[in-house]
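Of the protein chains in this complex, all but one are displayed in their positions.
So, chain A:
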Amino acid sequence: MKLFVSDGNPHCLKVLAVAELTGVKCDICHASDDERLVPFLSHPVRPVLLLPCGQHLFKANPICLYFLEVSGRDVCDLTSQWLEWEAAELQVYLTFHCVPAFDVHLFLVDKLQCVARWFEQVNALPVCQTVAQRVQQQKSLESLKRFLQKQPLPPARCRNAPLCNRAEEDAEREMTDEEIQAAGATWSRGLADRPTPAERRHPILPQEGKRNVLITSALPYVNNVPHLGNIIGCVLSADVFARYGRLRGWNALFVCGTDEYGTATENKAREEGLSPQEICDKYHAVHASIYKWFQIDFDHFGRTTTEKQTEIAQDIFWRLYDRGFLIPDTVDQLHCENCQRFLADRFVEGICPNCRYPEARGDQCDKCGRLINAVELKDPQCKVCKRTPVVRSSAHLFLDLPKLESQLEQWLEQSMSTGNWTSNARHITRSWLRDGLKPRCITRDLRWGTPVPHPDFSGKVFYVWFDAPIGYLSITASYTDEWEKWWKNPEKVELYNFMAKDNVPFHSVVFPCSLLGAQDNYTLVSNLIATEYLNYEDTKFSKSRGVGVFGDMAKDTDIPSDVWRFYLLYLRPEGQDSAFSWADMALKNNSELLNNLGNFINRAGMFASKFFEGRVPQMELQQEDKRLLAQVGFELRQYIQLLDRVRIRDALKCILNISRHGNQYIQVNEPWKKIKGGDEDRLRAGTVTGVSVNVACLLSAMLRPYMPAVSATIREQLCAPANCADAMFQGAGSFVCTLPAGHRIGTISPLFQKLEAEQIESLKRRFGGQQVSARRFSFLGGLPTSANPERAKQLLQEVAEQGDRVRALKAQKAEKTLITAEVAKLLQLKKQLAAAEGKNPEPSPQKGKKK
């Protein structure tokens, strides 16, 4: 039996005390506090007792009780009660931290009249004295207390601390003299005659001697309006990286598009009375406009329902087929004799075999969430004609993943070791491989999809997960005929896939297997960037419950797109889930953007225009200025290092650190006072202003991937030369003087606006599930809350008719009560109409009738 303890830990104290008291034999090992001894616990704990059976005990009280028990002592209810209280209540209070060390002597409870006396008594027991000495060499109660108070809270209670303080810690880093001198030298290099970067010219193709980066973000499914989580998870993250890549002078291509095939589209089309193609057209436009508003700068935003898709998917299919990676098998499926088709997935409903929910779908029950095999449904019904389908077997093709497994593993090892894979991506992929791969069905008995070209499987289409990732290729092909230069060029092209973590296995296992099996020298993913989930105010985004902000609503909030981008990127779920919160958004806007970043840039510019006639003044750098240059340069290099590794959220903190340094710098040097002083003071004011304006110029460059509009505004205000970003982002990054003395700047104006508490409160109400009750209400009153053009048309008609009726009554001088009743009806209808048009159903304030 081994007992692991560490110094100064009160929990160890009591375990040792009991060991001493009971005389139980065990080896006592001292282990440092941060060593993990219990394999399944995520935090290291002490004490730990390794039982003879190999189990670990990692809680002090059970260890104590175990010692008591093996030494033949009884454990009564009262003892256990006190220990429970100690563990659950007492340990919570830091101030009481000195007590648990001694409460092991619970056989003394009957003597407990007052804490102090008990404490003294216990403390006086020789056994405690020995042990206390052993653990921390000091006997005095006072010193013990002090010692313990210095201890960090037990890990279980101090985990609320903010996660990543790295950036802030580094920000406080002291600069060495060499660093400071080097920063000064770099600064004076200036812009030299760096050529202006070339305009982006389409089509972008891989170039010899350049870093060719192909960036994709997971294809959003066409019939869902994306919510903020979807946006940050793929398109926005990919956009920041693509913009950054262009800034770094990489040859980057960023493609994305809507994923349009599948049963969900077919059903949606039926619901809205349109053809699937029309549905796709409609929602593709919705998606495109949302991303446009968010300033997602795709090189091409395409779609999967194209000729190219069919061509490329079928080519990959034949290659896989010819090489024996597709295996046929038959599957029992429901077939509707009336509609002449197999009822895949969502085309059939019936009673759930597990929970008897009457409207379970063919693939999954909405009530119990269980995955269902459609043939198991009780009383199945064709969703289209409501008739009972029959069971028929249908032949399908399966991608033989087991056969490709070793090839896949080999490639994965190479890709993961050289490329950038987020840890969740690595983990999910490994767990898939660990569980062993199984053949996956790649065909479906549907109509809306890419047709399977094999004659034996005519009338079938590819399953979306075989088909959709091929969309990356076909969308690139729609962009340029020379798409193969990107997609069949693994030596020259680095492929970055951005997605949320639920998409990982399809990008790291299934799709690479298709491409590996096709043996056509495809470019496989070398960097797989997966985010965790973004929650909404402590719950999940939910379309059906109306909780959360969806892409199309963000622009109705009157909050600029750049601020949305900033906040989403600020809480990008890197490494762990994060949550969107209105209050926090307002806080971050007001503290970081307005008071920190905006304030600094605005002050720098205002000083130059007010005190120096809109010109960058003469600068004579002193040690203090160079120290700032060194700090800023350090943050810039950090920023580049982080973004090279796609740590988008962390890199954003570097920007904020720079403006924090800048604000401090201005505050300490007080140029607004010095400008009124003598020549020397005036020169000092000039230097501080000049350096600050240059830092602002650097910030505009660093902000470009995150807040493109704000970045452009700053550049415009400062009249920054076009090649300045280019110069500073070379190599590891260097902060040079881009706005030399005499440079004329433009008109300075504030960049950000305060978000007021009332505004935020009203937004919170608007998006925070209030819609749920509104929807419930609408159920009763027939008042649809979401936009519904069909209904709106109908209501418009009704409003017109009712209006006529009211006018007619008034013309006839009918009874007042009658008129009032009809007017009320009219108002009700108008309200419904507003709702159906997707407007706020609040009635507009009544206009006074008197003219």
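Keep in mind that, in the parts below, a contact is a pair of C-beta atoms (placed from the backbone, for glycine too) under 8 Å apart; a residue touches a chain by one contact, two chains touch by 3 or more; residues count from 1.
Methods note: contacts and distances are computed from a predicted model.
Set against the options "Trafficking protein particle complex subunit 2-like protein", "GST C-terminal domain-containing protein", "Pyruvate dehydrogenase E1 component subunit beta" or "Alpha-1,3-glucosyltransferase", the UniProt name belonging to the omitted chain is "GST C-terminal domain-containing protein".
Touch with the chain that is not drawn comes from one residue among A:Ala87, A:Leu191, A:Ala741 or A:Leu796, which is A:Ala87.
Looking at A:Ser393, A:Gln410, A:Ser423 or A:Thr539, the residue that reaches the missing chain in the full complex is A:Thr539. The chain that is not drawn here is touched, among residues A:Asp27, A:Asp74, A:Asp379 or A:Asp435, by A:Asp435.
Contact with the chain not shown here comes from a single listed residue; of A:Asn354, A:Gln618 or A:Gln641, that residue is A:Asn354. Annotation for chain A: contacts to the undisplayed chain at residues 39-43, 51-53, 55, 57-59, 61-63, 65-66, 69-70, 77-78, 80-85, 87-93, 96, 112-113, 115, 156, 159-160, 221, 259, 262-264, 354-355, 363-364, 368-371, 431, 435, 464-465, 468, 502-503, 505-506, 538-539, 576-577.
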